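Apart from one protein chain that is not included, each protein chain of the complex appears where it belongs.
Now for subunit A:
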Amino acid sequence: MEIDWSVIPGFLPQLAAGARVTILIALAGLVGGTILGLIAGLMRAYGGRVLNAIAFIYIELIRGTPIVVQVMFLYFAMPVLTGLRVDPMTAAILAIVVNAGAYIAEIVRGAFLSIPRGLTEAGLAMGLPQWKVLTHIVGPLAFRRLIPPLGNQFIVSLKDTSLFIVIGVGELTRTGQEIMASNFRAVEIWTAVAVIYLILTGTLTAILRLIENRMRIL
């Protein structure tokens, strides 16, 4: 079979629709995952015994299981347990939220704890409440250290969306497979799919570089 790149433009509308779904899942999932990760990470770093234990168990449960199992659980097992059905798209977004949240929690915890203890003490010693020390002193410093590993996790999560093929979400990889099923142009289609992923991750990397350069790294 001859390789014929001219077939790609015909598939582009379909691939673009798949990419849009991928972006939507990643975006919604990562916004939620970052918020969840921030909360769980701060619970790990500053919470009392109980909050710390809750966050710890959550993080270990997620880190110890594959994301495919997590999304299968959310999509197939949760309805049985709770009686609440979710559509594949919701399950996919929730899976990214929960999964990225656990990894981001560890990143957040590490970044906050890497800020010298003396700075917190200096803030407390002048009579600031702990939360103001976190928001005004430690937080801004930790944020700078957060960006590189956070960017890495964003890229991992973006690519993880391709695994939601297992619950039939029409994201980019699934779209590629559907096109394949009706015509067998494997090289052309999977090259096009790969290039679209590269454009997405490349854009993300470029944005993160920009943010990093904007901040004075201390």
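One rule holds for everything that comes next: contacts are C-beta pairs under 8 Å (C-beta built on N, C-alpha and C of every residue); 3 or more make two chains touch, one makes a residue touch a chain; residues count from 1.
Everything below uses one rule, namely that contacts and distances are computed from a predicted model.
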Problem set entry | Hidden chain of the complex, named as in its UniProt record, picked from "Cytochrome c oxidase subunit 1", "Phenylacetic acid degradation protein", "ABC-type transporter, ATPase component" or "Glutamine transport system ATP-binding protein" | "Glutamine transport system ATP-binding protein"
Problem set entry | Full-complex contact with the absent chain, from A:Arg63, A:His136 or A:Arg209 | A:His136
Exercise. Who touches the missing chain here, A:Met78, A:Leu124 or A:Val166?
Worked result: A:Leu124
Problem set entry | Residues of subunit A in contact with the chain not shown | 116, 118-119, 121-129, 132, 136-137, 140-141, 216, 218
